[in-house]
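One protein chain omitted, others in place.
Right after this comes chain A.
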Amino acid sequence: MKKVAFLLLALSCCAFLGSCGFKDIDKRFFVVAMGIDYTGKTETPYLVTLRLAIPATKIGEGLAESQVEQLEAPSIAEAVRNLKSHVDKELDFGQCRVFLFGQSLIKHSMEEPLSWLGRRRDIQLISYLATAEPSANKVLKANPTTERIAGNAFFLTFGKEGTISPYTVTEYLFDSFRRFKEKGLDPYLPTIRFDGNSYVVEHLALLNKTKQQLMLNRRETLLFNLSANAFAKSGIAVNYEGKRLVLYISKVSKQVRITKDNVPTVHLRLKIQGMVEQTAVTLMNRNIPQVEKLLENHFNANTERLLAKIRDAGVDPYGFGLHYLAQYFGDEQDWKHWREVYPQVKFDVTSRVVIDSTGLIR
């Protein structure tokens, strides 16, 4: 009797299971990338584009199939809810790892998209963020020829598993949340565009706490990635004896010190190690210090120019402000002082370039 009662009790638990609302995998649409554009209209300012993966039996280059859905709405949440009536399966954001913001949006304001991303609990904080040129909608509609799994080209482009390019600055969602709030540290977003058969990421947009202030070109992006993130696997070039000399960088280390003068000076020190990748000139041992000196001067001057340009745009993606507060264990007073003097802050870049080898030939 007791056993029977227990069995019945255990079976009655199964009644719970009906209510857990679990949906099978074939009843779901996995969103692999999402794009948000600003339309400028007063009624429907946001254009949301979703790229949905279509489960396929065949996997191969160019066979990845996806469906793109788009809708304009007064807010992002409403657009997503409304899009549910455009598809036959449940939308699942659990696998969505790329969020693209159109150029129009980041020039307008990032406030609304960030609040939507922050409140949704099924959004991964390790998603990649980027701005899209000319618009997120256009980039998401494009189909890269070599994509094996829908949306995978994005992950490989931004992540470190696939290509590692010195022009690609990876930006995670959690890092953006941090940068949009932090004192003395401002956000940035890499820019993605489609060139006909693949994605190109080589520019960097610098933002203040709400919108874009400056767009770095290709050369500046590389320099920024090198000096701010100590990104190795990069390269610097200089004209030596009339010929182009390119140094492949294998190791970088960075050090920042800020003086506590009335107008602080930021001392950025970098140690760059690498090998010569290309030059038409034969490099003997006695030439090497000369080349190193040349590279150093060239790099210092360029970086200082870049830092001044970023400072004049009124943003601080390097986090000098935060470093200043950290270095002197500052308080509100110091923060106020820093904000006042930041437009006049002086920069001093010293680098040490070490050429490990000249490649396989001299």
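Everything below uses one rule, namely that a contact is a pair of C-beta atoms (placed from the backbone, for glycine too) under 8 Å apart; a residue touches a chain by one contact, two chains touch by 3 or more; residues count from 1.
Note that contacts and distances are computed from a predicted model.
Novice: For the chain that is missing from this picture, which UniProt protein name fits: "Putative ABC transporter", "ABC-2 type transport system ATP-binding protein", "cytochrome-c oxidase" or "Spore germination protein"?
Specialist: UniProt lists the chain left out of the view as "Spore germination protein".
Novice: Just name the one of A:222, A:252 or A:325 that touches the chain not displayed here.
Specialist: From the options A:222, A:252 or A:325, the contact with the absent chain belongs to A:325.
Novice: Looking at the full complex, which residue from A:65, A:182 or A:292 touches the chain that isn't shown here?
Specialist: In the complete complex, the chain left out is touched by residue A:182.
Novice: Among A:43, A:161, A:195 or A:261, which one is in touch with the chain left out?
Specialist: Of all options in A:43, A:161, A:195 or A:261, contact with the hidden chain holds for A:161.
Novice: Would you write out the residues of chain A that touch the absent chain, in ascending order?
Specialist: Listed in rising order, the touching residues are 13, 16-17, 19-22, 118, 121-122, 124-126, 159-161, 172, 174-175, 177-183, 185, 319, 322-323, 325-327, 329-331.
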